[in-house]
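For this view, one protein chain was removed and the others were kept in their places.
Every chain is named by a letter (A and B) in the order it is written, and numbering of its residues begins at 1.
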Amino acid sequence: MSAVAEPLRVPRRRPRARFLTQLLKRPSAAIAFVVVLAIVVGVVGAPLVAPYSPNAFDFTHLFGGPTLAHPFGTDELGRDLLTRVLYGGRTTLEIAGFSVVLAMSGGSLWGFTAAYRRGWLDELLMRVADLTLGMPVILLGLVLVAAFGSSTLSLVLILGILFMPATARLARAALLSELETDYYLATISVGTPPWLIMLRELLPNAAPVLIARASVVAAEAIFVEASLSFVGLGVQPPAASWGTLLQKGYTNLYRSYWYPLFPGLVILVAVLALNTLGDHLQRVLDPAKR
Amino acid sequence: MHGLKRRWSLAFATVGVAATALVTAAAGPASVGTTHARACKPYGTLSYGIAGGGITGLDPNTISNAAQWPLQSLVYPGLVEITPDGTVAPSLATKWKASPDLKTWWFWLRRDVKYSDGRAFTSADAVANILRVLDPKVPSQARGNIKDFRSVRAITKYEIRIKLGSPSSIVPDQMFLVRMSDLSDVSKLNTVGNGTGPYKVADFVPNQSLTLVPNTYYSGPNPACFKKIAFIREPDPTSMVTDFTSGRLGMIWQIPVSSVPKIESDKRAQIISPKTVSSVQAWELDTTSPPFDNAAARQALSYAIDRATMVKVAFQGQAIPSLANDLLSSKAAGYDKALKPYAFNLQKAKQLFQQAGVKPGTTFTFWAQGDKNPERITMAEILQQDLQKIGYNLNIVQNDTSTWLQKFYPAGKSYPGLIIANGLSLQPNPVLGLSFATSGKCECNWNNKQFDALYFKALGMADQGKRQAVLNQMQSMFSQAVPVLAIAHQTNILAAQKGIVGAWEDARGNTHLENAHFAGH
Partner (left out) sequence: MRRYVLTRLATSIGLLFLSSIVIFCLMRVIPGDPTITKLGGSIQGVDPRALVAIRHQLGLDRSIPDQYVRWLGGIFQGDFGRSYYSQFPVTTLIQERIGATAELAIAALSIALVIAVPAATLGTIWRNRVFDALLSGFTAIGLATPAFVTGIVLIVVFGVKLGWLPTQGYVSFSHHPLASLKSVLLPAITLSIVVAAPVLRVLRASLVDVESASYTRTAAGKGLLRRQVVFRHVLPNASIPALTTVGVVVGGLLGGAVITEYVFARPGLGTLMVDAVYQRDYGVLQALVLLAAASFILSSLVVDLLYGVIDPRLRVRGAGSAQ
């Protein structure tokens, strides 16, 4: 047995290899991917793409309908709505993106701690998560916005915190199933320190589930941001987000039916694409579901 | 249509009597002709939509929500009532007179008045209600007006006498915010409504709905013409307009400006406008902390506000710009026509800011409510861009109402650098309207002794001409010192289906339904 002389190496698993090609083989996933990409490019490149300045008033064209010059129409100050939607997307994606990062990192830490320590700590952490999940998100949102205001930063913090418990449950379940694998037991038995296993093996293996989850959380973040804007507590002017544009459009519905339509459609398309992408990501990345 | 005409002429007749009463009142004993009772058989249900929060309480002397105002004339008449042109008319009091020094006033009450539970209303009830309003521990909207009352007594069962600290020629106007409720159980004032009006409360779910039915004990001049008035809370102004245009609501109040063209184009509906406007879109500043403790900084801001454009864009022309920064509208009684307007002038604004030591790059905060009044945000965005042109920043912050109020309410709070977006429902009487800027009342903390003295001087003047001279002095002081930025005179917008007649809106923007009925009934 030469294994006595040379330390036993457990081969790493690489379930994520070339997942992008696999993902794009699925037609609806490919469409969703292209849509998300197009939105991100359009929004990030807003200064280059947008036909007008986002804050250029035109008092002669208040509440305009769609024309060649203004494909999405104009708003209550005569600003071009296509431009507003593109720039508003920056705020929305910024909020969604950062809150996803926060929710994923905080939630994973929460869930992993619970799964790894087990016992009473696990019980406590999971019951807290359950309880927060049982509270209406919008209600907690209202209270937190009242407490911290509705700047972009505080919206990121609020949404990040709101989405933590669900992520924590998922992370815990993912890690638990990893901990039960023969692979983990083998690694433990050769004496690798637990934190190293955690960092080098368990985290990367639990990651697929979390990545898929991230795209769903991004969709939810866009949603909740829109809901908070709907009750008037979104980002502050002159900045706009898709949510605040939708809300303002709804307020001015009887002046211009077009105003709420386009921000609403953009939200719908973005969330649809993100959810679809999340679904397919999960199937592609999770070996059990393939 | 015949019924409609007849009723309107009657309503105007009442107003005419009221005006006479006012003029003679100041001169001495007044007697008012008996108002003719209309004949009316209660018919149908009027559904009245309110957007946002519903009615939260019933106590008429501690109003907690603007939606509560229509109840004042329907359920809780006062000794006097307001008229469409902003003066007052007899109601539970039929006549009044003042002593020659204007420091003692007598009111005589109607004798056949009963509460909706059948109990008779007498001078003891009137005195109890006035005294309750005077109690500093009771937060009443009427207290500011009558703070100077020294004693209130019931002389006979139907006569009361009021003694004042300093003379006043307009005690009836000061009294109209004081409503007559049933004080036999104060703990139930907010939950059980018992008044002497043509209607009584049948059902009340706070924040949600309120139903009124005719008060069978009512014997006054405005008997109930609806079988039911239902105040219905709508989630937001847009859905309120939706339910109105689909015919589910008979009347709606606080309509967004942007829905007006839609309603005007609807053949079955009409916008009901007040005859005069005494409410104002006002931006309040803390005049006790930098930078706005300096009058030049406040004037600078006033020059930087493009009032005409704001009215055109944010209110779509449906407001009167307050070009001279005055609490009184240029079309209202008592307005000083000689006031010098603040012509929109950014260079002058910049120069005045520098004179006041406010450096370019300074950021002000526009502190507004998020859940209502989108026009205020539109106005702020216009100011934001104009200020930017001369190197100043405006940070717009929308809050929920509680957070918004916490910063500046009640008067006496310090809020440096904040511009508070507010709407003030001032009283149509010009003396009382201007009293908003007196000490302790205005959240701007201006507390100007000279202005206070002018207010008391105006109050004590029976002669119209002399009083106007003092009013002019007050307005020019206010216009120059800019304790509050008056932007535009504009009020709540009211709409009704055309089948509903006789409803009107007062100068403060509150709905009056006491004469309303379905056409032909």
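Keep this in mind: a contact is a pair of C-beta atoms (placed from the backbone, for glycine too) under 8 Å apart; a residue touches a chain by one contact, two chains touch by 3 or more.
Owing to the predicted nature of the structure, the values given are computational and were not obtained by experimental measurement.
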Chain not shown: contacting residue from A:L20, A:V41 or A:L133 = A:L133
Checked against the full complex, the residue among B:T62, B:S259, B:S302 or B:N448 that touches the missing chain is B:T62
Of B:L405, B:A462, B:M477 or B:A519, the residue in touch with the unshown chain = B:L405
For subunit B, residues in touch with the removed chain = 53, 56-57, 62-66, 68, 136-141, 143-144, 190-191, 205-209, 232-235, 239, 242-243, 245-246, 248, 371, 400-403, 405-407, 409-412, 424-425, 436, 440-442
Missing-partner contacts on subunit A, residue numbers | 122-124, 126-128, 130-131, 133-139, 142-143, 146-147, 172-173, 176, 219, 223, 226-227, 230-231, 250, 264, 267-268, 271-272, 275-276
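Keep in mind that, in the parts below, only the chains that are shown with their structure count from here on.
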How many angstrom between the C-alpha centroids of subunit B and subunit A?
-> 48
So in the complex, which bits of subunit B are touching subunit A?
-> 236-238, 241, 256, 258-259, 261-262, 309, 312-314, 316, 369-372, 374, 377-378, 380-382, 384-385, 395-400, 402-403
Where on subunit A is subunit B touching in the complex?
-> 55, 57, 59, 62-63, 76-77, 142, 145-146, 149-150, 231-234, 236-238, 248, 250-255
